[in-house]
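Up next is chain A:
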Amino acid sequence: MPKLKVSVLTGRTINQGRGKEYGKLSKEYLESVTICQMDPNDMKFLEVKENTNVKVITDFGSVVLKAVKSARAPHPKVVFIPYGPWASLVMNPKTHGTGMPSLKGISAEIEPAPDEKVLSLQNLLIQFRKEERT
Partner candidate 1 sequence: MTVVTGVTCPVCGTFCDDIELVVKDNVITDVRKACAMGAAKFLNYAAHRNLKPLVRKNGELVETSMDEVVERAAKILADANYPILYGWSNTSCEAIRVGLELAEEVGGVIDNTSTVCHGPSILSVQDVGIASCTLGQLRHRADLIFYWASNPWSAHPRHIERYTTFSEGRFQKSAWKGYLSSLRGVLSIKRLQRAANLVLRRDVFAAPKIERRLPYTMFQKKRKMVVVDVRKTRTAEAADYFLQVEPNKDYELLQAFRMLIRDEELDVDEVAGVPVEILEEVADVMVGCELGVFFFGVGLTMSEGKLRNVDAALSLTRDLNQRTKFLIMPMRGHFNVTGANVVFTWQTGYPYAIDFSHGYPRYNPGETSVIDILCRDEADAGLIVASDPVAHFPRMAAQNLVKNPLIAIDPEVTPTTLMADVVFPSAFVGIEAEGTAYRMDHVPLPLKKIVGPPKTCLPDEEILQRILHKVRKLRGSQN
Partner candidate 2 sequence: MDIAIKDGKIVRKVEEKRAEVVDASGMIVMPGGVDIHCHIAGAEVNSGRLLRPEDHVKDVEAKTALTRSGVGYSIPSTFTTGYRYSRMGYTTVMNPSMPPLEARHTHEELDDTPMVDKATYPLLGDWWFVLEHLRDGLIEECAAHVAWMMSATKGYAIKIVNPGGLEAWGFGRNVESLDDPVPYFNITPREILRGLCKVNKLLNLPHTIHVHTNNLGKPGNYLTALETMKRVEDLAEGNQPAIHITHCQFSAFKGSDWRTMSSGAEEIAKYVNHHNHVTLDMGQVIFTDTTTMTADGPFQYGLYNLTGNKWVNHDVETETSSGIVPFRYKRKSAVHATQWSIGLELALLIKDPWKIYMTTDHPNGGPFTAYPKIIAWLMSQVARKKTLSKISKRARQRSLLPSIDRELSFYEVAVVTRAGQAKALGLKQKGHLGVGADADVAVYNVNPEQVDPSKKYKTVRKAFKRAAYTIKGGEIVVKDGQIVRPVFGKTFWIDVKTSLPMEVNADLKRKFREYWTVEYENYPIPNRFLHVPAPIPVKAEV
């Protein structure tokens, strides 16, 4: 199965901004933040189509997201994930004495995950509690 080394950027998007105001439990929000914007050529390389799920893996965790074509390619080997609980799963918590974790330019590996599901918010949180109890 093809893998690709990429640099992950997280940030705001207008849809995430709108979705947020519809409410964190809303469909709008879920759809706006469970995506991974990719360079079409990178998608070709990974043999994933629009809306195929991909898995993003960093030293700090992994997350399954829906791959979508970036409207502003080319940006080879750079993927963009909107802020939200899903992006948080792969962020780098190290602050290097500044108080600020690294949320942009995190090196990651990305692979197709057509058979894996995007976690629902509830499941994501349940998994949270489980992990933190153990």
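The candidates were selected such that all candidates are chains of the complex that A comes from, given by their letters.
By definition in this document, a residue touches a chain if its C-beta (ideal position, glycine included) is under 8 Å from a C-beta of that chain, and two chains touch if they have at least 3 such contacts; residues count from 1.
Just so it is clear, the structure is predicted and the values come from calculations on it, not from any experiment.
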Chain A: touching candidate in this complex (1 or 2): 1
Complex contact set, residues of chain A against candidate 1: 7, 9-14, 17-18, 20-26, 39-41, 44, 60-61, 70, 72-75, 78, 80, 83-85, 88-89, 91-93, 95-105, 121, 124-125, 128-129, 131-133
